[in-house]
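Note that one protein chain of the assembly has been removed; the remaining protein chains are unaltered in position.
On to chain A.
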Amino acid sequence: MRALIRKKPQVGRADPAPSRWAWRMQRMMLTPTIRLGLRAGIPFCIALGAGTWYLSDEGRRGAIEQAVAEARQSIETRPEFMVNLMAIDGAEDELASYIRESLPLNFPISSFDLDLDAMRGTLTEISAVKTASVRIRPGGVLQIEITPREAVALWRNQDGLALVDASGVYVAMATNRYARPDLPLIAGQGANEHVSEALELIQAAAPLGSRLRGIVRMGERRWDVVLDRDQRILLPEMEPQRALERVIALEGAQDILTRDVARVDMRLARRPTVQMTTEAAEERTAQQAAFRARNK
């Protein structure tokens, strides 16, 4: 039989207790790791995903790149950042024009496009330049300050004639000896590594005046002083300056170099040796023969 009165379903107060799964869910959501994941991890992943998706299209990427490049260009080409001319200080005409050649810049140029470090590198690679400072001066001037290498000697080597500075570094080629008559001449292999020593010797040889042709590095260990008339003074390895001074003193006292002498060998300090020229030797032999004949 069906009941005549439909029973109302029991509507009591709802059970306030969470179900087992609701309880587990709540506990899971209260776990610190998961909370951190929800707070930071999910937004991060969404942002990353959206960014990746957006940038995966070639056209959008190109548009962004172009927009960035345009913005960059518009800033870079502002007159405040433009460099209009190059000023070179401390270099003479030839070097200055060489520097201008080695830095091919089309002015006006934006200062963002100038790589000052690379320019500095290029400049210091020039052998005639000792140090170079490159900076952009307010007013759009590329200021280059050069300390040039000071050539102190001419060095004759296998390749020809070179100008070297005090530390022996190659400065420039010289066409011939008379291009720089003011500089002393040194020669021989390894001579450029001992320029200061050579300069001291040359200074000490000043009393010889214009007779000095130059000095030669022999066997990369000692010096020869070369005078005109093919005279040579062979200096020892140790204390060459004193030996040279002794020779000059001998010259002053006995005119040793004015005589017909081919070389003065000072390599052994105790026994200075003098080699006569062939003619002088023959003459002396003839004299001795004559003397002997007379006395017979």
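Observations, loosely collected:
Note that in this section a residue touches a chain if its C-beta (ideal position, glycine included) is under 8 Å from a C-beta of that chain, and two chains touch if they have at least 3 such contacts; residues count from 1.
The definition used in the following text is that contacts and distances are computed from a predicted model.
Per its UniProt record, the hidden chain corresponds to "Cell division protein FtsA" from the list "Elongation factor 4", "Cell division protein FtsA", "Peptide/nickel transport system permease protein" or "Succinate dehydrogenase iron-sulfur subunit". Touching the chain that is not shown, out of A:15, A:80, A:117 or A:159: A:15 (per the contact rule at the top).
Contact with the undisplayed chain is limited, among A:30, A:206 or A:253, to A:30.
Against the chain not shown here, chain A presents residues 15-18, 20, 23-24, 26-28, 30-32.
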